[in-house]
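Only a single protein chain was left out; the remaining protein chains are all shown in position.
Entry: chain A
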Amino acid sequence: MSLFSRTFMMLEQGLDYASLREKVIANNIANVDTPNYKAKEVRFRAELDRALQPLEAKRTNPKHLPFTRPMTNKFLVTSRTNVVYNHNGNNVDIDQEMSYLAENQIYYNALVEQLNGKFTTLKTVIKGGK
């Protein structure tokens, strides 16, 4: 039995997601006046794969390469191309981005608090409740 439970890994993933999202939001707001810039967003790759139903090829020989490649990262950055707000082809919605920013910040802080809570619990256990 490991000392660190799966919760740590999940929280870590959450932090990874939040920091990547922070970068994407920062980039969107940085390009708020750039013509033809399309806003980007972060998606969970697993969810996307499930939605897209990955194509499976029939392999008659074990040496055939599978269609799906091993994915090294869990997140995917995609461009939002279905909406246009500005006449110059830019589709960054500044109000939406600012609210994403606030939301992401709170989410990140909550994750850190949770992580610290887990560490405190571990510390209590190690010290035997002293």
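The working rule: a contact is a pair of C-beta atoms (placed from the backbone, for glycine too) under 8 Å apart; a residue touches a chain by one contact, two chains touch by 3 or more; residues count from 1.
The working rule: contacts and distances are computed from a predicted model.
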Leaving aside the chains on screen, match the unshown one to its UniProt name from "Flagellar basal-body rod protein FlgC", "ABC transporter substrate-binding protein", "Pyruvate dehydrogenase E1 component subunit beta" or "Ferrous iron transport protein B". "Flagellar basal-body rod protein FlgC"
Residue in contact with the excluded chain [from A:M9, A:V84, A:M98 or A:V125]: A:M98
Of the residues A:A30, A:A57 or A:V84, which one touches the chain left out of the display? A:A30
Using the document's contact rule, name the residues of chain A that touch the chain not shown here. 15, 18-20, 22-27, 29-35, 37, 40, 69, 71-73, 75-78, 94, 98, 101-102, 104-105, 108-109, 112, 115-116, 119
